[in-house]
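Below you'll find the structure I mean.
One protein chain omitted, others in place.
Entry: chain A
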């Protein structure tokens, strides 16, 4: 089955995950189970530390902060196996978002 990266973008808040409303956090916890119900398979999943901890390398220069500065930043990602794009998009829709969005990106076939 084809694989897709589900990239999660959220508005950054001072305390990161701790600022998420409890019902959103709970919805996040339920994502794996619901992906399975949809017939998808999560291969791996990661949440990232806030962009204030990121380091960017451009050529020889190293700077503090993320590669792209924006209000919404990548907060995490997971890789799923899905039947096709519609299936992957249905899985992406399961991710609760407060203020931001989700990008579905097909992976190069190995």
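Assume a residue touches a chain if its C-beta (ideal position, glycine included) is under 8 Å from a C-beta of that chain, and two chains touch if they have at least 3 such contacts; residues count from 1.
One rule holds for everything that comes next: contacts and distances are computed from a predicted model.
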Listed names "Raffinose/stachyose/melibiose transport system permease protein", "Ring-1,2-phenylacetyl-CoA epoxidase subunit PaaC", "RNA polymerase subunit sigma-24" or "Chemotaxis protein CheA", with the criterion being the UniProt name of the chain not displayed: "RNA polymerase subunit sigma-24"
Candidates A:21, A:65 or A:106 - the one touching the absent chain: A:106
Residue of A:23, A:69 or A:86 in touch with the missing chain, whole complex considered: A:86
Where the missing chain touches chain A, by residue: 2, 83-86, 88-89, 104, 106, 109
